[in-house]
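Here you go, one structure.
The complex appears here without one of its protein chains, the remainder shown in place.
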Amino acid sequence: MIPFIIRKVLVLIPMLFVISFLIFLGIELMPGDAVDFMIPPDALATISQAELDVLRAELGLDDPFLARYGNWIGQVMKGDFGYSLQSGVSVRDLLAQKLPATIELSLAALVISTLLGSLLGVVSALNKGRLGDHVLTVAGMIGVAIPQFLFGLVMIVLFVFQMELLPVGGRMTPGNEAFFQRLDHLILPAIVLGLSMTAGVMRYSRASMLDSLSKEYIRTARSKGIPEWRVNLIHGLRVAMTPVAVLIGFRLPILIGGSVVIEQVFQWPGVGQMFVAAVRSQNTPVIMMVAFFSVSIVLTASILVDIATALLDPRVKLS
Amino acid sequence: MKKLSAIVLFLCLAAMLFAAGTQEAASMPAAWEAQGTPLADVRIRQALRLAIDMETIVDELFEGMAQRAVAMTSPGSWLADGLDPYSYDPEKAKALLDEAGWPSDYTLDVVYYYGDQQTVDLMAIIQQYWATVGVKSSFRKLEGDLAAQLWVPPADRKNGPSEVKWDLAYAAVAALSENEFYDRFESTASNNSSIPWQSGLDEKVQATRATADVEQQKAAFKALQKEINAHMYNIPLYHQLSFIYTSDALDIAGSTLGNDQFSFEKHILDWKIDRADGMLYTNGGPMEFYEAPAVNPGLYLYQELLFDKLVNADANLTPTEGMLAKNYSVSPDGMQITFELRDDVKWHDGRAFSAKDVVFTLEYLIKTPGLNAVALNTFKSIAGAKEYLDGKASSISGIKVNGQTVTLTFSTLDPNALLTFSQWPILPAHLLAGSNPVTLQQNSFWQKPVGTGPYKVSQTVLGNYAILERNAAYYRSGNGNVKKIFMHASSENDSNLVKNAESGRIDYAWSKSVADAQSIGAIDSMTVNPVNIRYTRVFWVNQYPHSANIK
Partner (left out) sequence: MSSKSLQRKMDRLLTLENQGKLRTSTMNRSVRKLSANVLALVGLALFLLILMSSLAAPLISSYEPNAIDLKHRLSPPGEGHLLGTDQIGRDIFTRILYGGRISMFVGLGSAIGAALIGVSLGTYAGYTRGVLDSAVMKLSEIMMSFPQIILVSILVTIAGQSLWNLILIFILTGWPSMYRMTRSQMLSIREQEYIQALQAFGIGSVTISFKHMLPNAIGPIFVNITLSTAMFILQEAALSFLGLGVPLEQATWGNILNVAQDLNILRNAWWVWLPVGVVITLFVMSVNFIGDGLRDAADPTQVG
């Protein structure tokens, strides 16, 4: 087992190097650089290029490409992720500020989509082929088929402006910073994000519920005279949930990228909002770190899934 | 590698498709051909303006919340009378185009650099207007290094050829002083990429800077406007307004509202807010940092409230009485300014403010890249500034301190010097001395700035909100009750402004967006106050010889 894990991790390292190089190269290929975005376009005409070149030099933007990459990777290995070109704040501090917000939103959405999705999936499976099945499938699908930002905006109009039930956006208000005090801020974005992920879980749980309902032991249970609802719930559901759990494991890393649009709609101060701003202003260290960080999460999660599968399933060969 | 070659392949294919589509016979020789571009012919430039129904665009698209432009200068005492408005006249436009021999197979390459809906809508409208007089045009949004694509002048300022590829560039010109509108018409201007040297034009531009007398300045500007208007060296389209939004909960105590892109006396210490906690809600809170006062000294409310200037300004941005200076005086020839500083001013951290801070700020900001051209010009006009910048002197010799008195001696006249000192604030020497002026914005100071202003930073949650609180030690007082100022985090273009206003969480804010003004105007508890600003939308017309970019 240990050599298996070590091997997996060893493969990961060169991969991360290659990826970091590719992202760096990609940013290099972007037209312009961060300095072009520090001055508003209207004012650009009045500022001399020579002045801006001084700033470029000071920020290390005019070094040769490979030198900058070498510099960056050297710093990263020392645990220093660089500084935002816009504000000079260390990227690690930025991430430490923004990541909790994104994780909070994503986890809430994950909980909503899992509960709702598996519930709808099971109910749908029990009504397979009947009207209820179709209605639920269509309903589940709507969440994923509506463009997220439109869904978000319509929800704001309904729940914030018409019914005046919830705050319009942001993560907290001053003096109300504890989790339960700012729960009202979380509700709308989490629901919109959650509903957009429900259909996938629902589809999966419906299929695995159908699968397990056709298994031998269910028939045995039925033949023993156990009431139908008990058979369905206790036996079917328990088995059906296992692959859903695996599915969720796979979805976890996607959540970092999944909330980009929602964070924008609801002024949620998370990684996604920071990333969009960084892409728009070509803030290299921030783009690098968000991309690199999300890739690392995805790769690490996939190794964890591999290891878990290896532990659970004796058929997977470790050699 | 695969990606790259695929992109190249695709581009080639696309180019071939375009090339195949627009092959047509050449037209007969026209007068402009000797000049290397049809746009060098004044009749064609006039026709392009005559074909656009700016009146209808302003009335309908902007719902009247903009002003049609006849010059860079907006209506008022700085605008000449009797300029030709070039009102919508498609027939005359067609006649002029025919007369000048407009090549009907030419497709104008029009560039713009804003991606907002309104700009795109306007571009679509203008494209249709031109199409109806037989002018084909193609619009594209520029990406990347804008300065290099837009403002590089040719080596030969008279004959070109052009260093930029476009035919017309849609741009906004924001000006703190009138000079910012017109300096770029000079053939030596570093940002004049489109207007070749013309006999007498440079002299007319220089005349506007040659005097400190306001009436003489106005006369010079008016003469210049007439010249530009007759020859249509650029095509002014409209003056944008700014809109200041105030809520019913706020009483601004009779203050006059003005150009909020910059600082002006709002008497905020007298404002009354009808909220139990004395909190005033606004936007513009820092996303990642508080913006340093370099290119924009007063774009955000916090810049204005955290820092004081030497001189105060009124709603028209005209310098008024002293602020950090108890009083000041300008010598009759305008070449010397003396500031007598207050001695009762403290920084937010308790340190005393002194003349040292003033000297430090001037010597520091002059080295900050991206400093607004108006301020840079003032600082560079101070005697000894050049030697200081060249490293030949360790200080600017034209700045003299005597106790609490600072005297500036200028080597060249700068008619905008007082304007500069009424907008660019004084920064704390004790916190910034020794830091690198080039990376001013990257200094950690801008995570929690310390100023001398009427409000100070209380709490900052970057990207969410920030709160300012009243500075109890401020040297002036007022009878208002605004204890705290809550700022929703946003950039200059706040896409959440309307949502926040709608939910009752905006008491004072401003924007230049007509869409915002329309939406907020519909909210019962909000008032929209339109304000004239020096902000003009124009087409720059590339009159240097260049071949068609779209073939």
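Each chain gets a letter, A and B, in the order it is written, and its residues are counted from 1.
One rule holds in what follows: contacts are C-beta pairs under 8 Å (C-beta built on N, C-alpha and C of every residue); 3 or more make two chains touch, one makes a residue touch a chain.
Because the structure is predicted, anything quoted here is derived from the model rather than measured.
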Problem set entry | Selected from B:Ala69, B:Ala93, B:Leu108 or B:Met123 as touching the chain missing from the view | B:Met123
For this session: Tell me which residue among A:Ile142, A:Leu165 or A:Leu183 touches the hidden chain in the full complex.
Result: A:Ile142
Exercise. Considering the entire assembly, which residues of chain B contact the chain that has been omitted?
Worked result: 3, 6-7, 10, 14, 53, 56-57, 60-61, 115, 117, 120-121, 123-125, 127-128, 139-141, 143-144, 495, 498-499, 502, 515, 518-519, 522
For this session: Using the touch rule from the top, list residues of chain A that touch the missing partner.
Result: 15, 18-19, 22-23, 26-27, 29-31, 134, 137-138, 141-142, 144-150, 153-154, 157, 161, 199, 203, 253-254, 256-258, 260-261, 264, 275-276, 279-280, 282, 287, 290-291, 294-295, 298-299, 302
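The rule is short, and it goes like this: only the chains that are shown with their structure count from here on.
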Problem set entry | Whole-Å separation of chain centres (CA-atom averages), chain A against chain B | 39
Exercise. Which of the residues in chain B come into contact with chain A in the complex?
Worked result: 113-114, 143-148, 150-151, 171-174, 180, 184, 190-191, 287-289, 295-296, 369-373, 436, 438-439, 441-444, 446-447, 459, 461-465, 467, 486, 488-489, 492, 496, 499-500, 502-503, 505
For this session: Give every residue of chain A touching chain B within the complex, in rising order.
Result: 30-33, 36, 38-49, 51-52, 54-55, 58-59, 83-89, 94, 97-98, 156, 160-161, 164, 167-174, 267, 269, 273-274, 277
